[in-house]
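Before I ask anything, here is the structure I am working with.
With one protein chain withheld, the remaining protein chains of the complex are depicted in position.
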Amino acid sequence: MENHFETGIEALRQKLLLMASHAETAVNQSIQALTQRDHDLALRVKADDDVIDQFEVEIDELAIQLLTKAPLATNLRLVTAAMKISQDLERIGDEAAKIAKRARDLSQEPPVKLQLELPDMASRALTMLKAALDAFVNRDSAAARAIIPQDQEVDMLNKRIHAALAKHMTENPDTISRCLHWMVAAKSLERIADHATNIAEDVVFLCEAEDIRHAGIKLKTGG
Amino acid sequence: MAEISIPKLAPQERAAAPGAAGAPLIRIEDVSLYYGANRALKNISLNLGERVVTAFIGPSGCGKSTLLRCLNRMNDLIDNVRIEGAIKIGGHEINAPDVDAIELRKRVGMVFQKSNPFPKSIYENVAYGLRLHGVKDRSELEVRIEESLRGAALWDEVKDRLHSSALGLSGGQQQRLCIARAIAIRPEIILMDEPASALDPLATARIEELILELKKDFTIVIVTHNMQQAARISDYTAFFYIGELVEYDTTAKIFTNPSKRQTEDYVTGRFG
Partner (left out) sequence: MNTVTPPEYLPDRTHDTTRFTRHFRAEKFDFWSFFFSGLTGLATLFILAILATILLNIIVNGWSAISWHFVSTIPKKDFFDANTTGVLPMIVGTAFRVIVMTIFVIPVGVITAIYLTEYAASTSMITRIIRAAVNNLAGVPSIVFGLFGLGFFINFIGKNMDRLLHHADAVWGQPALIWASLTLAVMTLPVVIVATEESLKAIPPGLREASLALGATKLETILKIILPQALPGIMTGGILAVSRAAGEVAPILFTGVAYYMASLPGHLSDQFMDLGYHVFVLSTQSPNIEQTRPILYATVLTLLLLTFALNIVAILIRARVRKQLRALG
């Protein structure tokens, strides 16, 4: 006989995965719009953010309904983790929308002549996000733990990009508004990497029931 | 099966209780029980802590009630029962030939699934146990009866009709009366066999609140098939399956992250 509660739990998982793929796509597309100066793509990403926001509302509603049925053990951890991951995904969506907004503005103006490490930072952030979501799908706690130290690199990249932009701005005052857009975009990428790290921590809690937040970097090999 | 000794206490409890709440009071050592040729309990070993609530959970027929009834030797009443292994309460083996079951039951009380007040007045119900154990003086009886009824959160509801029939009380009140009757003789341990399973949700909630109060003064072992109830009121939980102890740990661990697959499956409702 069908287990109606299990069906609800599975529906929650599926919704979360759907939201994750939307968020991942948004980040991908916003970076693409930024680097390729694609005005229309930028507008689409901004519009699609509403979809991601709606997902968060639906997931929270479904999670609360499931909580009234008093889930235990793995189910309990899944429901609480789903609520937190959906929040992180929603913020990722917001950051992607911010990047898209800056991409839209930058595409209207001539490009800045400056080599930035931004593509590298973007690809790292994307890799972290994808890895966190894969770890959730595969319930792979070790993979999730491996993501966490990568955040440091991204933070360093962000600092270097900001420094380079600041230097360029002081030397070329006419590029200030464009450089500021780039700074904000880089900051958003750094935030996306932070959220990906949060998701990884939530996945570890889901799989191992261990709360590794705010505990510094842990490189544990196996349970 | 290796002995599962008392699990490590949660951090805040470790600080609070030097040898008091949580210290092992009941030691069950490699206990097996046979109904004739049928083995109902298989090599059970666990220690139950003092002044905490321990829950026994598991599907029907897993032996949890049988083990509970070993603790006050109520299984003596059934023909053809044989027990192997040791059960020690406060260090004393309770199945030793020189142990008087009557004395044991003075210190280990029991509340049953179906409330069973005597067809007497409320007063006489609570007085029954007191009189059995030597309390004859009228004024002392009244003091003890009031103390017990207060302890069972029933005093305010019955204080004006102590001499009316106990059978006129509602189901939840009757069960609290049975609890009052049990605590009147001041046992150290109270065994509860699914005490709320025949009650409506409101009455159940009151019994659960009562248990949380009682654990300040009594060691409580409760058998329940309601996992949410076990999660709500117990400090430690033992999961049984077909006569064996599968897992025994703090309630938080059992219900958020059990170690054994079987426990996980039972707790999430995948079987049983």
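Order of writing sets the chain letters: A and B. Residues in each chain are counted from 1.
Keep this in mind: contacts are C-beta pairs under 8 Å (C-beta built on N, C-alpha and C of every residue); 3 or more make two chains touch, one makes a residue touch a chain.
The shown structure was predicted, so the numbers you read here are calculated from the model rather than taken from an experiment.
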- line: Shown chains in contact with the undisplayed one are B
- request: Out of B:35, B:128 or B:155, point to the residue that touches the absent chain in the complete complex.
  value: B:128
- prompt: Which residues does chain B use to touch the chain missing from this display?
  reply: 72, 74, 77, 79, 102-103, 105-106, 109-110, 112, 114, 116-121, 124-125, 128-129, 132-133, 163-166, 178, 181-182, 185
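Following the convention adopted for this analysis, only the chains that are shown with their structure count from here on.
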- prompt: Taking each chain's centre as its mean C-alpha position, how far apart are chain A and chain B in Å?
  reply: 51
Statement: Contacts from chain B onto chain A in the complex sit at residues 227-228, 231, 255-258, 263-264, 267-270
Task: In the complex, go through chain A and note every residue touching chain B.
output: 3, 5-6, 70-77, 208-209
